[in-house]
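The complex appears here minus one protein chain, its other protein chains still in place.
Coming up: chain A.
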Amino acid sequence: MWGVLRGARRPPPALRRGLAKPAGPRSVRQLREAEEAAPVFQYVGKAAKRKDRVFVWGFSYSGALGVPSFVKPDVGWKKPRRIQPTPYRLETEEKISSAACGYGFTLLSSNTTDITKVWGMGLNKDSQLGFQRSRRDRTKGYEYVLEPSPIPLPLEKPQQTRVLQVSCGRAHSLILTDSEGVFTMGNNSYGQCGRKVVEDETYRVFVGHTKAHHTDLQSSEILCVAFSLLGGCLVVSSESHLIHQLKEFDSRVVQVVCGQDHSLFRTKKGAVYACGWGADGQTGLGHYNITSVPTKLCGDIAGVNIIQVSSYGDCCLAVSDEGDVFGWGNSEYLQLASVTETTQVNVPRHLPFKIGKIKEAACGGTGNIVLTEEGNVFVWGYGILGKGPNLIETAVPEMIPPSLFGRSDFNPDIRVAHVRCGLSQFAALTNRGELFVWGKNIRGCLGTGRMEDQYFPWRVTVPGEVVDVACGVDHMVSMVKSFT
């Protein structure tokens, strides 16, 4: 036994040293061999797809940006961020195909066939985001929704219907589906949701004593506006969470647009329907009263195939397939002054502009913008129009020089592809995926990183190619594709 153990414990082999290599710089051959022997990393394969992302910026205390840590920080060292001045990425579960910004709230929708198709965040005092049942009290809903929360829609076939488009107004929102018509939610005091106006309907509007629950002053401004518009009636706490479904149109609805307190529907046949507040003629039905049922518009657009409708404030524009533009509604800011002197136009009128065939139009609160087939952008109206601080108002469209969008001898084929309008901001998307904004910089909504107003188109640096942008009063949402 001892012999075996003694045999097992052999002395450790002497440490051998090979012939020492000289230190000194390696020769070219050695370097090349070392390079060829180095491992190759693969970060992305040939079939890598570009990812879709959502970026938000602007005023965050209303919850409209969908980032709860801006309003209520989750970690001690974070401070509440009132304004997000540059684009901030919002994580979403699904690919968002359509987004809309209202007055302090946002709707995002995806065209999946899953059960959850629409998410909403921001102000929910008029149930414009549907009824978000509060976890603390099952009978009440949330006033401010800080994170994108799913909106349950009463669909008949929830796993087959797809949501095509969403649109938001001041306190109401519209959701367009492909086979089940249009769903409307929110404030209906002017019939903008397409259902009969109910006297003293309540949407959770409280009087001033609950100011302590609000985190800032802006929300109380909106609160006061809503309060006064409802005629100053005192309300009690039950919420109206009706999601109304509209199906009676002559053909399938292909576009929905919300103005401030009215709604416009464009059908496949080229007709336009409207409902809601009409005191500025924005319903275009020939009178200045409230309409609670969507009614077809006549006037200069009767019989014309309209391919796009737009509105955000109290003025509306429609573009026909032949490139003509029609307008109705508020004209206090010279939006329709080229055809009429009256400040309220309640019948659609053809605007005879000789600027070429018009492809797209967008209406803001006081200014309008159109895009022609050649890719030129024309603005008119009142406010910061984008041609420097000297141009404050004009009734006739003025072109914005394409060199401001990056066109030069070096890049002669840059064209503007889309135009969008917020309340007093404009946004233009080029065919290279760049986003240009200009207008009043209300609470940082332009996304330029500065707080000053921008008098001519300015690039917003977004890490990706911008596919679409939605402009609101004080925030913006953009859908972006990553580069690689």
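Keep in mind that, in the parts below, contacts are C-beta pairs under 8 Å (C-beta built on N, C-alpha and C of every residue); 3 or more make two chains touch, one makes a residue touch a chain; residues count from 1.
FYI, contacts and distances are computed from a predicted model.
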Consult the UniProt record of the chain that does not appear here and report its protein name from "Propionyl-CoA carboxylase alpha chain, mitochondrial", "TRUB2 synthase", "Calcium and integrin binding family member 3" or "Glutamyl-tRNA(Gln) amidotransferase subunit C". "TRUB2 synthase"
Out of A:46, A:79 or A:247, point to the residue that touches the absent chain in the complete complex. A:46
Per the touch rule stated above, chain A touches the missing chain via residues 34-35, 38-46, 48, 387-390, 401, 403-404, 406, 408, 410-411, 432-434, 452-456, 458-459, 461, 465, 483-484
